[in-house]
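A protein chain is absent from this complex, but the other protein chains hold their places.
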Amino acid sequence: MFKTIVSADTLGAALDSVSVLVDECKIRLEEDGLTIRAVDPANVGMVDLELAAAAFESYETDGGVIGVNLDRLEDIVGMADSGQLVHLELDEETRKLHISLDGLEYTLALIDPDSIRQEPDLPELDLSAEIVIEGRDIARAVTAADMVSDHIALGVDPDDEEFYVDAEGDTDDVHLELGREDLISEQGHPLRRRGKDRTRRGVPRQDALQLRGR
Amino acid sequence: MFKTIVSADTLGAALDSVSVLVDECKIRLEEDGLTIRAVDPANVGMVDLELAAAAFESYETDGGVIGVNLDRLEDIVGMADSGQLVHLELDEETRKLHISLDGLEYTLALIDPDSIRQEPDLPELDLSAEIVIEGRDIARAVTAADMVSDHIALGVDPDDEEFYVDAEGDTDDVHLELGREDLISEQGHPLRRRGKDRTRRGVPRQDALQLRGR
Partner (left out) sequence: MFKTIVSADTLGAALDSVSVLVDECKIRLEEDGLTIRAVDPANVGMVDLELAAAAFESYETDGGVIGVNLDRLEDIVGMADSGQLVHLELDEETRKLHISLDGLEYTLALIDPDSIRQEPDLPELDLSAEIVIEGRDIARAVTAADMVSDHIALGVDPDDEEFYVDAEGDTDDVHLELGREDLISEQGHPLRRRGKDRTRRGVPRQDALQLRGR
């Protein structure tokens, strides 16, 4: 049994973060919310999402796993106007998901969860830096980096207390530095370093995360 | 003789409804207004348009038929700003239409009406239901239906006094129901039924119109 009402904005944003990586995924229906864990086919990106029951207007389930076509589900949810509510109800017998929004009813055939790529094990990561940054800052850096390279290095310089982005192309380079005052300070999320001295792609003595872009 | 002044918005909206079906059409110049009747090449859709003389700022003609390239005419009229007036004048001798808007003069070569696809006879339709609906409601239903199928069934359920839209795909279905309170009530346009009991595509005991989408 799975029956819920949720704002289309909330559901859409959650699905967005998964659909950038995979086309279909398993959704675990748990008593305290939905969880989705998926890894892209190239094993580069992973999403580990939890949408707590509290994020729903109403939420009832007795557990289970469903497999969904994310593109299709996103398209349907995307038809709702901002602020509208989406009703989801699982028909156990036919294995279809009934989705209704403002009078429109959509019956979505589910995918056998066993046919979907296995969920990744969550790797144990010893993450030595943590920053909170404006989305537009990182978007701007990635757009600029994309002009010169398909690799990008993100890092934290503990001495200068700076977060930086680096991209090196064949002829051109992009560099962005954000000091403590440009970052969003959050309780418990100070800019910090935990003592690693690795060197990656010529970015020495800093904690850097390597991302591979398109 | 044909000489008229008309708001670009009015003329543009009228042409729009024709150009979704055909690229060129005959325009009948009658004393009480323009009429256009056209059917698409696949004989599926028909438009029967009358733009009354009262819709024009000024309207003079002594009759006749002209053939026009709708794309071209729409492009020209589309160059007008909202609220601007378009002057049309037929040059009988050269068979060209002089179009002027805000200083810009366009000379449009007309098409020999005999070379244009014959106008359809108006079929005698015994339409047993009539509803008036918000454009956005039908647009939303068609968008959703388009996700699952290239057919759509529109119908009226006389018992529940509902208008419905149905689309059945291979795996997914779309259904929309609009009760009397969701429809626009207009004088003389009550939601009504005239006693047909046809069954079409599994939509029994209701009056349904079959549309074929792209």
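As written, the chain order gives the labels A and B, with residue 1 at the start of each chain.
As a working rule, a residue touches a chain if its C-beta (ideal position, glycine included) is under 8 Å from a C-beta of that chain, and two chains touch if they have at least 3 such contacts.
The model shown is predicted, which means the values in this text are computed figures rather than measured ones.
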item: Of B:Met1, B:Val20, B:Ala52 or B:Ala109, the residue in touch with the unshown chain; value: B:Ala109
item: Contact set of chain A toward the excluded chain (per top definition); value: 140-141, 143-144, 147, 171-178, 182
item: Residues from chain B at the interface with the omitted partner, ascending; value: 72, 75-76, 79, 103-109
